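Have a look at this one before I ask anything.
For this view, one protein chain was removed and the others were kept in their places.
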Amino acid sequence: MNHLALPTVSYAALAPILFLLLGGVALMVLSALSRRPLAAGTVTGYSVLIGFGALISALAEYGHVNGAGPSSTVASAIAVDGFSAAIAVTVSVVVILASLLSHGYLRRMQIDAPAYHVLALTSASGAIIMAAANDLVVLFLGLEILSIALYVLAALNRRSAKSEEAALKYFILGGFSSAIFLFGIAFTYGATGSTNLQVITRTLGEGVAAKPGLLLAGLGLLLVGFFFKVAAVPFHLWTPDVYEGAPTPVTGFMAAAAKVGGFAALLRVLLTAMPQLSTNWTPVVYSVAVATLIGGAVLMVVQRDAKRMLAYSSINHAGFLLVGIVAATSAGISADLFYLFTYSVTALATFGIVTMLAGPRDDDAGIDRLSGLARRHPAIGAAMAILLLAQAGVPFTTGFIAKFSVIEAVVGHGSIPLAIIAMASAAVAVFAYLRLVATLYRTEDIATVDLGYDDSLTDGPAAFAIGLSVVVTIFFGIFPAALLDFGRTAVAHLLP
Amino acid sequence: MHTFPYLVVLLCIPLFGAGLVGLVGLRAPQAARVLALAATALELVFAVALLVAFKTHVGTFQFESTHTWMAPLGISFSLGVDGISLFLVLLTALIVPIVILGTSVGEKATGYLAWLLLLQGASVASFVSLDLMLFFFAFELTLVPSYFLIVKYGHERRAYAATKFFVMTFLGSAFLLVGILVLAFQHQNQTGVLTFSLAALQHTTLSSGLAVWLSLAFLVAFGVKAPIFPLHTWSPTTYREAPEGGSMVLSAILAKLGTYGILRFNLTLFPHASKTLAPLVLTLAAIGVLYGAITASGQHDMKRLIAYSSLAQVGFIILGTFSFSPQGLTGAVTMMVNHGIITAAFFMLIGWIAQRRGSFDTAVLKGLQGPVPVLAGVFTVTMLASIGLPGLNGFVGEFLVLIGTFTTHRWWAVVATTGVVVAAMYLLWNYQQVFHGKADAETETMHDLTTKERLTIAPLLALIVLLGVYPKFMLDRIEPSVHRELAGITAAAPATAIQTHHVTFTSPVGGAR
Partner (left out) sequence: MTSLLATVAIPDLLVFLLGALLCLVGAVSILTVKNPVHAALSLVMTLFGIAVLFIELQADFLAAVQIIVYAGAIVVLFLFVIMFLGVDREEDLAVEPIVGQRPLAAVLITALMASIVALGLVGHFEVGPATQTGMLHGGAGNVADLGRSVFTTYLFAFEATAGLLIIAVVGAVVLARRNNPDDHVAESQVEELA
């Protein structure tokens, strides 16, 4: 046997992943070695620093790709392109905000802070791996890293039976969907002879698949796995229960990170590995998008629990992101990138405020708890109102630009009925958001209710993160050009 | 740009005012009220200054200013005003301070004031934007404050009314957004430039089928807002359940966004398609006039009565717009303004009556003339203006619309004229019910308008008379723009010939002329 040629590794390109994964592992080792439990503040600070490290390295990678063009590394397993860099930026921001938002909560609920942060950091690295994966096997591993950490995170609230239930439900259904996804990878491998995305697209380009039954079965199973992960109707049934039961900051993190990872991978697989099959997958994505848009919006209206409502809201947002995939153009991808970034920020901060209102057990997020919030705490109430309006897509917030650019992309692609359905679903969803905002500003009989959350409203780091998110939401809502350009440049440097 | 940026200032005052009122109101609700009044007064001053600086006899857009904004999406910040939008801006600037002065929603009014200011800013922005997306932004933005005004400060069934209003208008906007996007992409395919500028999109070549579809998409959105029969179903409920100030703003200003949108965008962007659709729209408008008038006669609730009467009035505006005659269009614009003034006065007076007597029901209200003679007098003038009595402002628009429609679409004008008669009937009948007869004990104790109320309604009353006696002031400024608009419609000669033929063909009535 001759000498083994190890593949070249571009550590700079892997830096965001390494920061988060090794940062998580290092924190685990530190907390295990230290004599006394690490202070919550130290751990949060550490986590934020790791997030910043990942952010800076992701931006550096973005800059590098802009100059040198897209490439791949580690034997073509990881794509080094603008798209993965942009997703890494998004995930790093999610990590920073989520760390700040969870700080006070972990202390109040007496949850082991290092455990939370180790799992959150590694989970985030999974999301980046998914986005950068240039190989279905790597993608699957990223998915599992993301998911397994999330299953455990969902169970962290020991004070609520719902938390355990949510974790178990998420675990069983997630495991099931992972199996389906793996089955899809196997079929795709059987049909194309490779798990590498470039090889797959090359094989498909040569038109080898004369009888593509196996290939289509693989595609179908992959799609089911993805749809489960991004909570698209009809694979969404776990979402409301898990969102409701999981500790609220975890719900926020889940809503942001899992969605970013899932959509990034879905975009890459469909648009770079299987563009030749677009006649096959477009109708599927189209109908799922319609179901997701309508289902999310309509079910959102009837919810009486803020977390469940936001769960359906995230389903509705998933529908919009699917609309961007139907467009299947670079405008569609960059619209989705913008959407993912802005939605992550908004959703995290929204759940951050719900966290503040969580009460001593975090097992009740009924809409009544929000009643009159803005009367008692004008600043928090106003922040919540702005974030909800942004999710609703009101002009001069990022939500509007996100929805608008997705719809612009899909109209440019020619799917006008889908654009109309998307807008109609937005109409229904907006109504639900506005009703919630009106609840915030209720004046009737709020003085008589004691919800016991007043002490949690003075949570400094969380307030800072929420304030920052509100500023981002409004600033990029009024001046979105820079962020849009960022997304466009990223897509221009997408590994073909 | 060396001229004073009136339009930017007109946008900024209410928007910043809203934020400031919201902030100040947290600590000092009384100061918020003063601040809101100051902001709207300042707005009115600048609006009047704009009127003074506006060059009469110029048809093109004035005070145009364009800035790059959201360049990657093709959206620009482009403003301008012409004779058509000028008076609508003035109307907006006038109505909101009057609403603040003349209505109240109790102690905690900060939200009410802030939402009103936001609504004013968004409405002004809609009237002066020359970029379709900027218009859409502003058009959508009006929904949020309207929703909150209704749902927080309205009457018993406010939640239902707000929902119905919101869902219907938003669904309409869905069509508008998609229509705008399709148009912009058509333009991009032809020129390679992605833009939403009205001036650029105007020259997009569209196949007649596509143009009709796009025109319909726009019509649905604006038709809901206006409202045009049969898209009006939200309006009686909403006008009834909204607080009086909300009804005033909704009917006087927001409804005009719909009619203005049709005039500005449908006619400019899809001239041929508009002509193709004219028989349909004219028929709907005529039905609206009759249906509104007849239904109004059956109402026991004064607010619902005015709501249906508004439907009839909007029918006239649409009729004038789709007559494609200079008189018709001028009449439509005049009527938008006059109807805004009259309907605002109506809702305010009804609000004052309800404040004193606790009811909008004509079965309860009887013999008001004795206890409240001044209120009855003001109501009479307003009512006569609404009927279209010569010498008052309602007459000018209605008359021009009917003349204009008569010259081009005779039979629709004839049908609509019967609406005028019915309107006179039900308004007088209503007046008789409410103000004549014998007052009951509770009514006897009603007190008449206070000095503050008299001063509040005075500007509206003055305008009702002044614009009726000397309409030339408005017409001089409106007409050049209307002529420019019509010239644009008839510009594309060959297509026009085909379209004219088409109209003649599809409408035997028009052909008989």
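Per-chain numbering from 1; labels A and B assigned in written order.
By our rule, a contact is a pair of C-beta atoms (placed from the backbone, for glycine too) under 8 Å apart; a residue touches a chain by one contact, two chains touch by 3 or more.
Model, not experiment: these values are computed from the prediction.
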Discussion item. Can you list the shown chains that the omitted chain is in contact with?
Written reply: A
Worksheet item: Considering the whole complex, which of A:S57, A:S84 or A:S125 touches the chain not shown?
Response: A:S125
Response to the item:
Which of A:L38, A:A60 or A:L141 touches the missing chain? It is A:L141
Worksheet, complete the sentence: Answer key for A:F19, A:F83 or A:Y151 versus the chain not shown reads A:Y151
Fill in: Contact residue for the chain not shown (choose from A:L214, A:A438 or A:L468)
A:L214
Item to complete: Would you write out the residues of chain A that touch the absent chain, in ascending order?
Response: 1, 4-7, 9, 21, 25, 28, 74-75, 77-78, 110, 112, 115, 118-119, 122-123, 125, 129, 135, 137-138, 141-142, 144-145, 148-149, 151-152, 155-156, 158-159, 187, 189-194, 203, 208-215, 217, 360-361
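By our rule, only the chains that are shown with their structure count from here on.
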Fill in: Geometric centre distance via CA averages, chain B-chain A, whole Å
43
Item to complete: State the interface residues of chain A toward chain B in the complex, per the touch definition above.
Response: 378, 382, 389, 394-396, 400-401, 404-405, 407-408, 411-412, 416, 419-420, 423-424, 426-428, 430-431, 434-435, 437-438, 441, 443, 479-481, 484-485, 488
Worksheet entry | chain B residues within the chain A interface of the complex | 22, 26, 69-73, 108, 111, 133, 137-138, 140-141, 144, 147-148, 151-152, 163, 166-167, 170-171, 173-175, 177-178, 181-182, 185
